[in-house]
Structure formats: C-alpha cells, structure tokens
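First the structure, which I've put down as structure tokens, then a few questions once you've had a look.
A single protein chain has been omitted from the complex, and every remaining protein chain is retained in its original position.
We just call them A, B, C and D in the order they show up, numbering each chain from 1.
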Amino acid sequence: MLEVRSLAVKYGAIQALHDVSLKVEKGEIVTLIGSNGAGKTTTLRTISGLIRPAAGSIVYEGKDITRLAPHEIVKLGLAQSPEGRGVFPQMTVEENLSLGAYTRSDHAQIAKDREHALSLFPRLRERLTQLAGTLSGGEQQMLAMARALLAKPKLLLLDEPSLGLAPQIVQTIFKIIRDINAEGTTILLVEQNAHMALKVAHRAYVLEVGRITMQGDAKELAASDDVRKAYLGGH
Amino acid sequence: KKEPAAPTAGGNTPAAATAGEIVIGHYGSLTGGQATFGRSTDEGILLAVNEVNAAGGLEVAGVKRKVKLVSEDTESKAEKAGDVVRKLISKDNVVAVLGEVASSITLEGAPVAQRAKIPTITPSSTNTTVTEVGDYVFRVCFIDPFQGYAGAKFVREQLKLTKAALLVDKSSAYSDQLSKEFAQAFQSMGGTIVATADYTQGEKDFNTRLTSLREKGPELIYIPGYYTEVANIAIQARALGMNIPLMGGDGWDSEDLAKNGGAAIEGTFYTNHYAPDNPTPAITAFVTKYGAAYNGKVPDGLAALGYDAANVLFASIKTAGTTEGPKLRDAIAQTKGFVGVTGTITIDANRNAVKPIVVLERKNNAWVYRATIEPK
Amino acid sequence: MSTASRQQGGFVEQGFREMSVALAARGVSKSFGGLKAVQDFTLELPTGSLRGLIGPNGAGKTTVFNLLTGVYQPDVGVVELGGQSILGLRPSKIASLGMARTFQNIRLFGELSVLDNVKLACHVRAEQSMLGAILRTAFSRNEEAAIEAKARRLLQLFDLDDRRDEAGRNLPYGDQRRLEIARALATNPKVLLLDEPAAGMNPQEKLALRALIRRVRDEFGVTILLIEHDMGLVMDICEHITVLDHGAVISRGTPQQVQEDPKVIEAYLGVAEESEKQ
Amino acid sequence: MPTHVLVARAALPFLVSLLLALLLHFGVARFLDDYDRGLVMSVGINIMLAVSLTMVNGFTGQFSIGHAGFLGVGGYVAGAVTYATSLKLYGDLETRGSMLSGTSLNVDPATLSWFGQGDLLFVASLLAGGCAAALIGYVVGLPSLRLRGDYLAIVTLGFGEIVRVLIQRTDKTAALQAWDRVHPGVPAPEGVSRVFAIENSVLDPATGLSQTTYTAVSDANWFEIAPRVGGSLGFSAVPDYTSIFWVVLFAGVTIAVASRIKRSTFGRAFLSIREDEIASEAMGVDTVRYKVRAFVIAAFFAGLAGGLFAHFKSMNPNEIGFARSFDIVIMVVLGGLGSISGASIAAIIVTLLPEWLRGLDQYRMIIWALALILMMIFRPQGLLGVREIWDKALWQGLVRFIKREKSSPKAGGGA
Partner (left out) sequence: MDQLLQAIKDSITIGCLYALIALGYTMVYGILKFINFAHSDVVVIGALSTAVLGERMLHKLAPGATAAWYYGPLLLLLAILICSTVAFTVERLAYRPLRRAPRLNVLITAIGVSLLLQNAGQLKFLFGTEPHPVPMLIDQTATIFTVLGVKFRWLDLAIIGTAIIFMVALDYLVFHTKIGRGMRAVSHDTRIASLMGVPVDRIISFTFITGAALAAAGGFLYALRYQTVTQPADTGWALLGLKAFVAAVVGGIGNIRGAVLGALAIACVENFGAAYLHPGYTDVYVFVILILVLLFRPGGILGKAVVEKV
C-alpha cells in the first residue's frame, strides 16, 4: 500500500535520513521504533509531504506521491496525527474535531463517527467548548487521536500517540489502534513505548541515526536481544 | 574675493564654464504626495530652458552658451531637500538652483545654497520665512501676507460681503499663514470672521466641520488649502445646501479642481499668480508654447512660475555677464519690471517679488479672469 | 560551588529529621471558568526530599506547578518557599527566590546555543549592573568568566558539553529534556519541579534519567517534585507520592502505600500497571 | 591582569570610535565634497537608529514600529534646547562650535579652537534629547506589561503617530519679525530693523479666530521659547553643529554599547525574551523590566540620533511618522534580526542605494521597492543573520564557502 524507497532527507547541512526504505501492506500495523533523534518523525513528515526529500521516492497505492502537497496526500486517504499533539490551540475542541473531517462530505456518517470518537474519550465530551490550547497535555493527545479518527483515512500515520498519557489511557489508545485496524485502516505507528508498539504491530522497523537497522515480524523483533537491550529497557 | 575654506570651493571649479554649458539645478517633488506640483514646475522650467537653447543659448559676456537643466527629486520630503541641493551644487556644479514648491521643503534646501553662496530662486514658496534664510534666496511669487490681503480686499470691495468663515488646513504652514493674513486684513477692512474650522491634508470628509460652520451663517467661506481637498469641500458643502461663495488662494490652481469639483465649484473664487485667459501677450504666448510642448495641456500657475523663475535667472545671468555666485546674486536682486507670464516682477529688498495678483472666478464651467489687485 | 553544595547535602541528612520545609502549599484552589482544576491542594516538601505528583490526564498536576511557580495565581490558598509566602510574585521573582522548573511541552530557547541556554539561566544570580556590562568593568568580566565556567560544568554533568554550540531546537527530544533540567539547575534552585521529564524517552534513556535525577538531588542538595506518567520511574525514585484526581488529592504516601490504594488503582493505575509490569 | 590594562580594554571600543571620528573628520572628509559628507552623516545617523532599534526588535524580539517617534522627540527637544539657549545667550542662531563641529563657514578655520562653548551646548542638548526620548521610551515600554507581540507593535505605531500629530499642531517657531511689530511705538535702535520674536496667539472665543501679538525673544523666558518648535512648516532654525566627527563618534558609541550589552549576561536575558517569554520568566528574567529597559536604551540612542539630525537637517512632523519608522525596521530586518553589524551595513545600503539610483528618474523608487522584495525573498535571514561581522564563526563559514567554491572548479579542471 505504501512503499518508501531509499529516502534521504536533509535539514540544511544535517542529514537526518539516509537511504530509508520501508513498506506497509494493506491491513497491517507497522511500527517504527528508534531512539531519540533517530529520524522517525522526519520519516513521517516526509511521507505526508511536509518535508521535501533530497532523494528517494514514496509510492502510495501505486501512485508516486513524493512531490505532492500535504493536502493532496490527505485527499488520497493518507492522514497523520503529528508529533507534539498538533491541535489548533486557539480553536475549541469541537472545531478541532470538525477540521479532522475536512476532506469528507458524508455528513451523516461524520456525525456518527464523531459520537464514536467522543465515546472513546469521554473526557473530550466534557470539554467540547474549551480552547484546545488550554487542555492538559494528555487531553490534547486524546484530541489529536480523536481528530485523526474522524479523517477516516485508509492509511493512518501516528507519531507517538501515547506520549504523556496516563497508563490507563495508554491502554485505551492501543486498543483503539487495534480496533480501527480491525475495521480496515492500515497504520504506520511511531512509538517510544516500544514495548506496547511491538505488541500491537504486525511488523516493525528499527531506525537508528537515520538508517533502518533492523526489520521484521514484530513479535520476533521484540524477542531479539538487541531490541530488548536498546528499546525495551530489558537487561 | 576668495571664500575661506568653503567646503564647496573644491566642487565649484568652473568645469561647466569650460564645457561651455551653463548648468542650472531644479529640485522638486517629482514623486510622492506632491508630485503634481513638482512635475508642473519642472515642465515650466524645462520649457524655458529649451527655448533659450533653441535660440542658440544664453549670451554671457558676449558668448552664447547652452543651458543644461538637472532636475532632482525630493520625494516630497523636506529631509531629502538638503541632500539633493548639496548634490546639485557639489556633483553637478550648478550655477543656480530653482526650486521647491512647498515652503517647508524649500526651507531645508535654501540654507544649503545660501551657505555655498549659490543663488536660489523658489518659483512658488509663498511663506515669508523662506527668503529670510539669507541673501542668496529669492522668489518670483508673491508672499502669503499679500495674498491674504488681496483676497480680503476683493471680498470686501468687490463682493461687498462682511461675514466670512475660515476652513484651514492645519498641516500646511501655507494654509495657516494665509488664513491669518486674510483674517487680519478682512477684520481691518471692517469684516468679521464668524467661525473657523480646520482639517489635515489627505482628509476626505468635511461634513461635520461644514455643518458647524453653517450654524454661524457666514456669507463666504475662505478656504486657503490645496485643490485636492477643496474639491471635496465644495462638493460636500453644496450637498449640505450651502450655496454661498467659496474663496481660496493659489493652492487651488489646478485644472483638476474643476475636473474633480464639477458643478460644485461654480461660484467660487481664488487669488492666483496668473489667469491663462487673461489676454496679455505674455500669457497667450506662454500658453501656446506650453500646449505645443506638452500635448495640449493648459499650464497651471506652478508651470508659469517655474517658467518665470527660470527666465528671471537667465535675464540675471545676462546682466551679470557671469555665472559667479555673488555677482549673479546681485543681478537677481536688481531685477526690476521683469515682464513675466505671472505679471511684472520686481524683487524688493527682502528678495521677495512685488507683483500684482489676479482673482479668478468659476463661471459657466470655466475659470475666468475677474480682477487684478495691485501690491499695497 | 561543589563544596558548598556538598555541605548543603550533608545538612539535608540532618534536616530531614527536623523536617525543615522547602516548599509548602496550603489549601490552594484554582478554577478556570466553571472548571475546578485544582481544589484545596496541600503539599509540604521537606528540604532535600524527592517526591512525586501523579494522577490521570487533566487531573491538575501541571496546573499545580503553574500555581507554585507563579504562572497562575491561586484563587485561595497559600504558597510558601522556604517559609516565605510567594503569593502574588511574578514567576521571575519566584525563580530568583530559588524555585526552578521544566515544562511539560519543552520550552527551550530554540535559537540560542545549548551553552547560552544554560548561561542565560545563570543570569538570575548575576550581580553586575548593566552599566558595568557596558563599561566591561573587572567585576563584570570576572562574573562572565564565572558564568561560563559554571555553565560548562553543568553541561559536562549532563553529558551535553560536546553539543554546546548547537542551537537548542536542533537537539533530539531526549537531549532537549536533559538540557531543560541543566538549565533549571543553573539558576541555583532550592526547589526543582520536573514536569514529565521522561516523556518521549525510550526505556533505555529513562534508566539513565533516573540515575541523573537522583544524582542531582544528592549532589546539589535540591528538593525535587516530579510529575510523571511512567510508573516504573516514579515508584523507583520517589520517596513519597501525592495523587491528584479531578484537582483534588485522593491519596498520599510511600510508593508502596499509593500503589495499593484502591482509589488510586481505580482512578489512575487501572489494569495498566499489570500489563506494564510484564 | 593589571588595572591599567583592564581599563584600557574596557575603554577600547570607545577610544576606537573617537579615533575613527577624528580620522574621518580631519582625514577622509577632506577628499569628499559637501554632498558626500552629507551622505556620510546621514549614514551615521541611520546606523544609530538601526542599531538602537535592533536592541528592541532584534534582541528582545519585541516589535516596535514607532521608532521615528523617538527620533522626533530627541530631535525636537535637542533642537529646542540649542535654539532657545542660542537665542537667549547669543541672540542669534549662528554656530559657535570648534573645528570638531559642523558648519562654521563664516569663521576662519585657523581661529577655531578644539572645543568651543557651542560644542558644550550642542552635546548638552543632544543628551537632553536622548534623555527626553528615553523617558518617553519608558512610557511606551510600560504597556509591554500587558501586551505582547503585534499588539505592542501597534501601540508603538500609535505612539509615533500621536507624537507626529502633536508636534504638527504646536505653534510654530519664533521668526524674524519687523521691530515695530514686536515693540509697537518704541523707536528702533540704530541698525536694527528686525528681531527674533515669538508669536502669541490668543483665541477669540466668539470667532474662533486667533489674535496674534509678538514678544521679542530677548524679553521672553527660555521656557516660552523652547516648546514653540512644532508646526507644519518644520523646525529648521537650529544651528548646524552636527559634523562627521560627532556623528561617527556617537554611532561608534552606539555600536559599542549595543554589542557590549549583547555579549553580556543582559544580552542573553534580552534574547531569551525573544525566544520564549514564559521560559524566560521561569529562569528568573523579569521580562517586563527588561523589555522596558530595552525600550529606554533604544529610545535614548534614537533620541541622540534625533538630536544629531536636528542639528544637521530640519525636523519636519510629516517625516517622523510611520513611513520613517518603517525605513528603520527595514534596516534592522535587512541586516539580520539581532545583528548589530548587520543593521549597520543595512543602514548604509538603505541610505545610499536610493541615492545611487538617482538618474533612473521615475523608475528609481520602483527599483528600490523591487530590490527590497527580492532581498527579503532570497536572503530572508538578512545580510548577516544573527551573526556579527566580528564573530569568528562568520568568517570561518565564509572561508569554508570560498574553499569549496575554489576546490570544485579545480576538480572540474583536473577531470
């Protein structure tokens, strides 16, 4: 469904990604793990068209999307919930949600999806008219997730969805990831919580200083020594 | 006599003289808010220069020398005037400087010329302080006190009105001074000023002010402003039902006033340097030449003054027989009875032009010559 | 400085028994519109202690920090730093009195270099006058040198010295978090508030952070209050924990006590703790 | 280090400014004509304005677009002081400066001393102008207690416009008047036909018209003279003391002070406000106080520049409005926000480029506008970015750049 080929990305003189290739098949959950500054966020940003790669290409459903503008990519059904929540701080929770469904026009279904998302995060329902910027960190994270759900994408890119969430909500988030995947959404997940990520994912890639160093079945990787040592805090 | 250490001494070697060309400078607002004035003046000066050159040049001490005009832009800013005049004097080695319309800008440029001992003639800065800068600063237009006096005299003696109101442009020293002079003269001739209001250049809405003036029942409103605002004032006054005569000064002088004001300016008067339809030979000749040079345009007062300023300068160069600053200065100071387009000009002891004023009236969609007021 | 801090560290051991209070909040409440973000919050931090503040998302933890540091003013209640009330003071004043913090959403001076970030934080202790700086008097010159030295020492401690010339915002997330702590320490705080210092770090990095926090407490003798959602970290290093829910304290005690409190399990830990521990 | 070395080091930039000022004034200026000398002074004054604004817009990241207001306040106050004192002490408006000062054309240069009493008056008036501007700067900085970013900017703009209108509408300067207008009925002394006088206008409530009388300046109190400098005609009656020496000296001092501040702990405090006010507060920087300080210092130097301007050109209320403020902001951004040397270089360019483009006639301002837009697009970080000309990093970068440039063609040649 999505294929990233030999991607190279530079920030000025700094090269953040070298020759990164990865694949996401329809119906999968694929996770991308790696330590701080490995380039995970950079990878997702490049896929979404926010950054122009220096080399390489991105193919989505057989179509080359490397040079498309972000909104055109979203139109094709590839949405992203960005790092650092990325809510519109000066808009209410309500408005934020409605923007999630910007590309859609099936109003009845949107309303239903909205209900569904709010039932997943009851906290948000209490806060519908609050400015998103004044939400607590965790609440913002929930909003970002709910908004991503409303986009109903075919492929969803999630950048650290569990950041700053209370343990229970982390559980909820991963459950939601599984659920929407079961409903047919393909997911590319970036997580620091490698532990949980490897549990829900089918396949995984490990990114280190801008290069893919390992890849394979999520369960197998979780069991491998290198990964345990570096990312699971195992001894 | 050599000037000790005058900084311009280095610059003012007669490079121009050897080239045979006499270089004169003009600084004016060629761009910016007052570009209309600057460009008209420039056209007038250029016409005079071209005429002299077409006649083979200016005869100085028996030699015919061509005249070259260097025009520089002040961007309608006083701040630039000093720089520009310095440039004309040091870089272009001009023998004399003509310029600025706006008194506030001339006041910045004239001291530079004064210090360098280069004579300067302003075609149309009417504020009294301008020529007080020094003995190298002259003008060929009348000064505001006289214009105010002439306006008052006309209203009292020819229109025979006694109650006037003032509408003054407070952002313009010209307007300010003119209004005071008018009021003073008008009161001394037995009239009363019943109300005063003011505005700032660039404003477009005068309804409130006109309403407040109307309450006092004036028989005439004296508006010593620029035509840009006057058109609006007239339109709005008429719309408010005020059909009394309006009167102003030479700031009204532009064909655009009629274009913009339309029917509203019917029955208005202004004092001016000249009236294009005044059938004197000088004016007719000038209007024809100007029209021929600038595809049919009717010259406004600024063009006429620019033309006169240049010609006064040329005449003085001829009498002086040299382009040397001090001698040229003396020659200009002795100008007497020069017959220009804008009247017969005599330079007085204060380096101001003594000349008559004309009053124009708007009648049947045309400006017509109404009266001439002789100097006091 | 190191000797002084060590002495202070020694003092901590004794002071602990005497329960000298570094920071105290009593009956503090804050609401936003109709929302009661914090209600009747009370907390005492003994000098030299390392304590935790936890609770579900939106419980009011960050708001407590904001109330303590003067970003918000409490509706009612008292906040005392070293026995002196700091109500109504501007955050900068409170910082100069000895309280420093990090932010949940990192707030570095992005365009400034790593070194300048830390040097800036030394400003609050600088004694030179602006005129002195302009005239570059001997005093100001010496002080600048001292600031530079102090900043470098801190960076070395935090393993950031080799990145000192880089712009703050170009650091990876984990390094940024550590730089924030270093910067806070540069103000010579008596009390340090850390808001989710481990967020965005992987388990490996979290381990390193644990050690670092302990070391900071021991070496600098700083009193620390910590917000964190990573239970492993909180339970490991905090001596005492306060649990917030809906703005109110629902439990407090040692990690052991809190972990077993059914109210805490219901409101916060849930079954999550179990799966986390596997 | 021994004390005298320390003192010398501390004074170094100021000494350099002094030397440079002397060198330019007595050396280089000899080879320039009047126009070029005028441009040098304009450049110097603009450098002062740009560098002072850099302290607000560049260092603290506040956004002031009313800087011309300070220029106006400083210029009018300094001008008024010299004007009133000259009239009071000397009865005329001639310069009484030394060989360091501006135009003393009527005087034989050989008779000039090194420092005249006129210079003292001049420097005192400059300081007065600077202090007045600083005071206003304090008032303008105060709203930063409540306002941030663009809102503060708009307040500064509003302030600038208020200054402009108020100056425009104050009474005009004292002018030469005929003796009998000023002393009606008193016979004029021999040789005296005109005297400096101030106008007293009394409003007639019935007509709303002003009645004008005159007071001779010699009879008036100085506080009656000084404030009467506004009006739309501009204020040109100030003796021209400003010279290359003074301009270069003060520009040098401005640059030295700004860069000393920038490199001190206060500079970092300013910069932290630009980066993140909340974090800056949390680190103990009293943001309001520092913002106000930045405004005060910047206003002081802008006021000094205003004083120099007033003793060089004329003050005109129409030209201390927002258009002028924009010009200064342009210099700051063009140079690179926060870069002192960048702002100075930009000041040079912004002053000289339009002059060089004379000759292009009506296309001149169009080309200047285009140049501005293109510079913003192709060099958005400004000429020097945040760097300074004296930063090593800048030169290292340049060297690397040149080396790369050089090495690549060589490689091509070898192939």
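What we mean here is this: a contact is a pair of C-beta atoms (placed from the backbone, for glycine too) under 8 Å apart; a residue touches a chain by one contact, two chains touch by 3 or more.
As the structure is a prediction and not an experimental result, all values here were calculated from the model.
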Absent-chain contact - pick from C:Phe103, C:Tyr173 or C:Tyr268: C:Phe103
Residue touching the undisplayed chain, where the options are B:Leu240, B:Ala293, B:Ala315 or B:Ala333: B:Leu240
Where the unshown chain meets subunit A, residue by residue: 48-50, 69-72, 74-75, 79-80, 82, 86-91, 95, 98-100, 102-103, 131, 133-135, 147, 151
Subunit B residues touching the omitted chain (full complex): 31-33, 35-36, 39, 76, 170, 197-205, 207-209, 211-212, 215, 227-228, 231-232, 235, 238-241, 254, 256, 259-263, 365
Sites on subunit D contacted by the missing partner chain, in the whole complex: 57, 63, 143, 146-148, 150-151, 154-155, 157-159, 161-162, 165-166, 169, 278, 318, 322-323, 326, 329-330, 333-334, 337, 362, 365-366, 368-370, 372-373, 376-377, 380
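In this section, only the chains that are shown with their structure count from here on.
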Centroid spacing, where centroids are CA-atom means, of subunit A and subunit C in whole angstrom: 30
Interchain centroid distance [CA atoms averaged], subunit A/subunit D, Å: 54
Subunit C and subunit D: spacing of chain centres that average the CA atoms, whole Å: 46
Subunit C residues counted as touching two or more neighbouring chains: none
Overlap residues in subunit A, where contacts from two or more other chains coincide: none
Chain-level touch network, classified as line, ring, star, complete or other: line
Subunit C-touching residues of subunit D, taken from the complex the two chains share: 3, 6, 9-10, 257, 260-261, 264-266, 268-269, 271-272, 274-276, 278-288, 293, 386
Subunit B residues within the subunit D interface of the complex: 3-8, 10-11, 30-31, 72-73, 75, 77-79, 82-83, 86-87, 89-91, 103-104, 107-108, 111-112, 115-116, 127-129, 132, 166, 170-173, 176, 180, 183-184, 192-197, 200
Touch list for subunit C against partner subunit D, complex: 69, 71, 90-93, 95-96, 100-101, 103, 107-112, 116, 119-124, 126, 128, 130, 133-138, 140-141, 143-144, 147, 183-184, 187
